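My structure is below; once you've seen it, I'll send some questions.
Omission of a single protein chain aside, the complex is shown with its protein chains in their original locations.
Think of it as A and B in the order they're written, each chain with its own count starting at 1.
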Amino acid sequence: MTAHIIGTARPRNDARAKVTGSALYTADVALADPLAAVVLRSPHAFARIKRIDITGAEAMPGVHAIVYAGNVSAKPLDFGIKDQHLFPIDCARYRGEAVAAIAAGTEADARAAANAIDIEYEPLTPVTSIEQALAPSAPLVHPDWRSYEHSGDRVLRDNVCGYNRIRRGDVDAALNRAARVVTSRFQFSAGLPGYLEPRAAIAHKGSDGTLTVWCGSQSPYSNRDEMAEFFDLDPAKVRFINQFVGGAFGGKILMAPEWYVAALAMRCDRPVRMAWSRHEDNLHAFPRHGGTATFTSGAAADGTMLAMRASFAFDTGAYIGYGSGAALIATMLASAPYRVPNVDLEATLVYTNKHVAGPVRAPGGPQSNFAKELHLDELARALGIEPLEFRLKNAWQDGDVSPAGQRLTSVSVSEVLRKAADAVGWGKPLAAGRGRGIGATWWFSSCGGSEARVEVRADGRVRVVSGNPEIGTGSAAQALPIIVADALGIDPSTVEIALADTGDRAADGGVHGSTSTFSAGQAAGAAASDARAQLLDRAESMLEARRDDLEVRDGAVFVIGDPESKATFAQLAAHGDGPVVGLGTAQEMSDPEFDTTLVQTHGFAAWPAASFTASAAEVEVDPETGRVDVVQLATAQDVGFAFNPAGVRGQIEGGAVQGLGWALTEGLHYHGASLRDPDFKHYLLPTAVDAPRITAVIVECPSVEGPRGMKGVGEPPVTTPAAAIGNAIRDACGAVPYETPMTPERVWRALNDDIRPL
Amino acid sequence: MTTASMQYFEPNFLDEALVVLDRFGPRAKALAGGTRLVPSLREHSGDIIALVNLKRIASLASTSISDGRARIGALVTAAELAQSPVIASAVPLLAAAAASMGSRQVRQLATIGGNICSGDAASDLTVALLASNAACVLAASGHGERRLPLRDVLVPGGTIFAPGELLVAVEVPVTEARTDYQKMMTRRGFEMALVAIAVAIDRDRGRTGPTRIALAGAGPVCMRATNAEDVASTSAPAGSGREWAARIGAAAADRDAMPESDDRASTAYRRQLVAVLTARALVAALAGAK
Partner (left out) sequence: MQPVRLCVNGVEFDLVVHPLETLLRTLRDTLGFSGTKEGCGTGYCGACTVLVDGDAVNACLFLTVDADRKELVTIEGLAGADGQLHPVQAAFVENGGLQCGYCTPGMILSAASLLAATPDPSDDAIRAGLSGNLCRCTGYQSIVASVHDAAQRLRDSGRAGERPGPRARIRSRA
């Protein structure tokens, strides 16, 4: 019975709607008589805004409203540092920054009005690189940074907007004892989240003062709160109605078009709709952080790691955005998941006049693991120790302590390393030109709290209501039905799902931090148990039986041993006072303890329900052209417990190819501060031809904290492929670029290091 | 879109199209497959005052072979070139280049005429046609047809065709040449070539005859590698021809290619690709791969 529901692969409950085209995404929502809205963007990377005059544009035909810094709240947005306004007041700080938004009867009218807004800019010298930003007399991206409010313990100076450090032991002394010390320097590119659905949003202010926003948010409840706060509205009077979301990958956590349509809707009596082109979406994207890293490590002759010094610098763009998270995570990964008794790990966050970087799936993860694992292979080679053996020798075990002093439990590093390696035939002979590589990481689970309702309706159908948005991962459309069906003994495909809608008052922290099934799943499980208890209560009286004699299966409650004596869910829903509604919540999870004396300005130094993941790759390199063929890629991921194995495999396979894209072809290119590739012609997402055969190995080493031992799933698989592929390239041909993307040209240059760099 | 004043024509016959193109001169645009024109229309449609959609002109979409020449209408698509048994046997090099181009969807739309007229330095079809000694058949109102060798018409981003003049067909001599097509991209699927090489080695009484080598992505336009061709024609391969091919590849890279660094590849890398891919194409052609 129910034992076969959880943990088995099942189709998604939204699959039919998606294969028939009936699933509605935000741009598909048809409201009566909408206004079309567009954004006016700065053509300059850095410019003082000397004047904005909208009077001429406002008077143009069809124009209903124009919003800009002069007529919206000057309340700053808060990402830890209050360095940004809805529209810039004094300076535009990146090319493409929104300086005004216009609503009109048609998009053509709105564009014409945008072009008629009278703006005078005074161009300033932009900061276009980390190096330039950190130079002594660099222009300041935020000349007034001293006056900004900020939260917490922060390091701020000139173009530096964040810094964190983890220090343990005595690195210099340990390096002096080491048999081998190597230093490696890396550069990584910024990368787009690459969701296929460009952003869109619709907003409408009702005559009763309520503001409704139709959107595809990763976090509708927190976005709603943020918006209510900005417009000084009662959160109960702001409603976010999520639609299906065409991929997000962290790129739809921070609001964008939602802000502009809402600001316009506050001044209009009709719905205001904005749908971005890919060009515009790329201009306004929140990319993965580009940056640099320098690693120095030493080990004893037998391969025992002694010390590591790692220093990252991340380019967070014109505003801090999600820079802090990426920098914190990078230092947490820098020496993990290996025993390194002496570490000094730091990350610096830098402003430039570029895109605002965002929390792209596993922020900081691919970057840190790429650098760390390639560096460790270099060290293993210097020591003459086989790379897998070197890692196994130093791998964390149960009871080990993280760099920040967290005591680790449920550690599976050796297991995931071995399983990933086995899956690509590690140790077996290789054809000429081929090589294998491996890399591992740890990650966290998170639970920001979640509420769910399970309703048994008059017709006996079961519906699960959660605020967890369905962005494609299947958390809401696949995992929750499985969990609910398990508790109620029904077929998961019959469980109706609801897309997140703050009007449902089932608050959820949103999709980020590998949290969805972990937290919304707990809430839904609890709600289903509550519904089950209510059904049993009613059945006791209806069937005049004791609870111990009842069983729940196939949409009914049966008296055990008497198949004729039963009450269907429909009958039970009609019996008693009102409908059956089970309620459940997941409580916020607290962070484990760590040693605060080891960390400096670090807000994320211990991780709950830690998970472990390794990827291994086999590649073929054409040394004459630098072309890399990834022949196979395997990821072994410890998910603690797989409620939804099909969903886990989907996350691993999809993450593998995203990781591969960032490794080999994806990178934002700038001319100075101007984006070269605001399209999919130049920004090269992997195609089906680029994707290798992938082996997804699910490892289940139960956590203490998670439901049934679960660990978070969504982010880790994207963090290890670049590391494995990079090491495989070096194994195949003896060289590898310490720079992403590892394009054919860069591989060829690495092999021919006499060639002048670009 | 500021297209209110634009006039649209859908002529059924070539003569009608030529009259319109003649009347509007440089501000008329002929529309073929649209893969390039349609996305650009959104931003830059204002300067077009007449759009001439060629789709109804049946004569532009046909392929025929006579007198040892294949005549391929300007509207023949990449998909048709890749699938046509006639092209596969008469101009296999063009079939191979067409099959490698774009995506299935784009091949369905992209035309041979559009590829040439775009003047794209990395055009798959143009480079294959250059190595095939193709000629452009041009028509203009009141002037009948004229023929120009393809190698003489290409300029960066376009052609030397006069306003009012329409490319109606491409003519390719049918030969017994052994050919091969080699291409390198950053990604493996669906991308413009970084460098592509088309080679054709004529058969001359069972021995290696004149060799044609064309380069894409190696300069401002697709070009013939005449210096490398000279090396090929004044020497003969031995064995598998690897050494011979490497020598010719080096000549193509050093003496013919004129690549400039851009966002996608540097000069040095493009030269390397020209050398390597030219040599590989020659070896494969000698081996009778295609």
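Going forward, contacts are C-beta pairs under 8 Å (C-beta built on N, C-alpha and C of every residue); 3 or more make two chains touch, one makes a residue touch a chain.
What you see is a predicted model; the values in this text were computed from it and never measured.
Enquirer: Determine which one of A:P126, A:P220, A:G655 or A:G712 touches the chain that has been left out.
Expert: Of the candidates A:P126, A:P220, A:G655 or A:G712, A:G655 is in touch with the missing chain.
Enquirer: Per the definition of touch given earlier, which of A:N115, A:S151 or A:S277 contacts the omitted chain?
Expert: Of these options, the touching residue for the absent chain is A:S277.
Enquirer: Which of these, A:R505, A:R553 or A:R693, touches the one chain of the complex that we don't see?
Expert: Candidates A:R505, A:R553 or A:R693; residue touching the omitted chain: A:R693.
Enquirer: Would you write out the residues of chain B that touch the absent chain, in ascending order?
Expert: Touching the chain left out of view, chain B contributes residues 1, 3, 6, 8, 10, 31, 34-35, 38-39, 41-42, 45, 51, 53, 55, 79, 102-106, 108-109, 189-190.
Enquirer: Which residues does chain A use to touch the chain missing from this display?
Expert: Per the touch rule, chain A residues meeting the hidden chain are 9, 11-12, 14-25, 27-28, 30, 194-198, 244-249, 277-279, 471-474, 646, 649-650, 653-658, 679-681, 685, 687-689, 691, 693-694.
Basically, only the chains that are shown with their structure count from here on.
Enquirer: Provide the residue numbers of chain A that touch chain B in the complex, in ascending order.
Expert: 108, 624-627, 629, 664-665, 669, 676-677, 681-682, 684, 686-690, 743-745, 748-749, 755-756, 758
Enquirer: In their shared complex, at which residues does chain B touch chain A?
Expert: Touching chain A: residues 1, 184, 186-192, 194, 261, 263-266, 268-269, 272-273, 276-277 of chain B.
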